[in-house]
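Please see the structure below; I have some questions.
Only a part of the assembly is drawn; its chains keep their places, and the rest are absent.
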Amino acid sequence: MRYTLAEIAARIDGEVVGDDNLVVTGINSLEAATPDELSFAEEKFLGKAVSSKAGALLVPRKTDNLTQSLIICEQPFRAAGQIMMEIDKAAQIVDHRIDSAATIGDNVSLGNNLHIGPGAVICDNAVIGDNSRIYANTYIGKGVLVGSDCRLYPGVVIRENCSLGNRVIIHPNSVIGSDGFGFLQVGGCNVKIPQIGSVVIEDDVEIGALCTINRAALDKTIIGRGTKLDDHVHLGHGVKVGDEVIMCAQVGISGSVRIGNQVMLGPRAGTVNHITIGDRARLMAGTSAAKDLAGNQDYGGIPAVPAKQALRQIMAATHLPKDRGRLATLEKRVQDLEKMLHLAKK
Amino acid sequence: MRYTLAEIAARIDGEVVGDDNLVVTGINSLEAATPDELSFAEEKFLGKAVSSKAGALLVPRKTDNLTQSLIICEQPFRAAGQIMMEIDKAAQIVDHRIDSAATIGDNVSLGNNLHIGPGAVICDNAVIGDNSRIYANTYIGKGVLVGSDCRLYPGVVIRENCSLGNRVIIHPNSVIGSDGFGFLQVGGCNVKIPQIGSVVIEDDVEIGALCTINRAALDKTIIGRGTKLDDHVHLGHGVKVGDEVIMCAQVGISGSVRIGNQVMLGPRAGTVNHITIGDRARLMAGTSAAKDLAGNQDYGGIPAVPAKQALRQIMAATHLPKDRGRLATLEKRVQDLEKMLHLAKK
């Protein structure tokens, strides 16, 4: 990247205060930015911005103590995001070619403009849409459908008959369509129930590294449009996730759970199986849901209760050791009163 | 799949009530089944079955309001499992061939009827039993023994000198025999203790996707016959797991733990190191064991206590904020009594 401040201001609809012709070669955090880099500060970080070594700053307004060149814009964080997207786009230019060390099965349908890396294995009857990138050492099972503009990073495994929409991103070594965990108890032994369903991932879904999305026993496991999963997330068989859901790292969802739209699950949140979580419910870090949770509410605790109650319980628990002493003291005092009154009564 | 109801009834020892010659082409859940599919309902789901669009149903008895063709059988869920196994067997027919893009080391012993996928790497002195399938991009280290009828899904890594019994299934990207986590503190630095033991996995074990089974420092990490692990399970070095154990997703077992037979560990359950969990103990979701747990009992909580106690503690904790108020009120009332009595005594 190599832009003058004037060029950047034009792109993000901002106004330069300082040197229009200053060239910046990147964007970085306030702490790490160097004089040839741009940084940014929302209103609450303007104080911290004073000591930044950045050559220029995206800020919501001019202040007297900022000595760097400035670009004034309404939403500095969003403007920074826009510039990061441009830098990213430039970095993402990839070879549109199918590597000779990839293995392509019979009757595979390949779109235009593909990148298929070395060691990638695409099994019979798979379909890959235009502009998708299948990086090195990925595995695309028989009959899998991959939409257009998808990115499957190295080591991703997608088992047979699963389908992905358009613009789906899956980070390295994640596993889609692995068997769900189902057994019949037969005479003290666990007999495997074949998992003959599949997984459907809708448009604009992003799945972190090292996630597992299990195929349904029958039917389908579904991840709705625009949903984003961080790393190490587990979805059991037959889970149905709505649209625009956020799941942070290490979340674990047991089989057949239904999750509404725009639900937010904090890190390490989890559920038991067969429950429903309503639209726009939000689970704090480490929350464990043990029954249905209504939507439009925040939850915390193990098992999950409304967040306010969870915080009150946590607060009350910190007083527990002291309160036990108060209880014992009180018992003694009441006993004394009882003795005394017994005397008084006589 | 393409069977008449009469053919299905014969296989599962059931009786058709309705159209013997109706052809079904698959099996699916009550909600998702279409008129050319079969579904199933245990007694408690007969009400729900009424609205299913399935063409035919496996049910324990005839009821007046079911209008679909029926196959009456004692255990509909088991009968469905049996049909799923047949469908799965048909789907599992694989190429028995060693792909030219696999790498086979020196002195490797290969059984009959193998599938070895592209990108698979089988190192020197490994032994692979008959009928096993080593899918694409797996890694089998030096001197590893793999039994017969095993399935190692894409991306599985098995490090040197580990051994697997017969009919072992390992799901994608799991890691067997990676170094245990052991260090010596030497002058403020952590010096690695080499992990020169190995891992033994007995017959009929199934290991989910993205699991880690660490090799012992010395000696062996062992998983007993018929044990099943869900995804993201971690076993530390030197863990000994009994037979027919069930571990749900995201379970973490620290080093040198011993787990008895037929133990059941719910999702996200964990242990500290060096403890023993008795036969048939059952840990609820999220339980964390901090000391030895006797067998034949259920546990819950962090740290683990008997399940009934855990549930009572959870219930009591929900009352904590209110109970603190009761305690404060009571202190005031007792103080009032004391004051009054003080007067009375005078």
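Just so it is clear, A and B label the chains in written order, and each chain counts residues from 1 on its own.
FYI, a contact is a pair of C-beta atoms (placed from the backbone, for glycine too) under 8 Å apart; a residue touches a chain by one contact, two chains touch by 3 or more.
Please read these numbers as outputs of a predicted model, since none were measured by experiment.
Of the identical chains in this model, 2 are shown in place, and the full complex in the file is built from 3 copies.
Simple rule for what comes next: only the chains that are shown with their structure count from here on.
Rounded to whole angstrom, the centroid-to-centroid distance between chain A and chain B, based on C-alpha atoms, equals 25 Å. Across the complex, chain B meets chain A through its residues 27-29, 31-32, 77-78, 81, 84-85, 87-88, 91, 99, 101, 117-119, 135-137, 153-155, 169, 171-173, 206, 208-210, 226, 228, 230-232, 244, 246, 248-250, 262, 267-268, 285-286, 302, 314, 317-318, 320-321, 323-324, 327, 330-331, 334, 337-338, 341, 344-345. By the touch criterion stated above, chain A contacts chain B in their complex at residues 101, 103, 119, 121, 137, 139, 155, 157, 159-160, 173, 175, 178-179, 181, 183-184, 188-196, 210, 212, 214, 217-220, 232, 234, 236, 238, 250, 252, 254, 268, 270, 272, 288, 290, 302-303, 305, 309, 312-313, 315-317, 319-320, 323, 326-327, 330, 333-334, 337, 340-341, 344.
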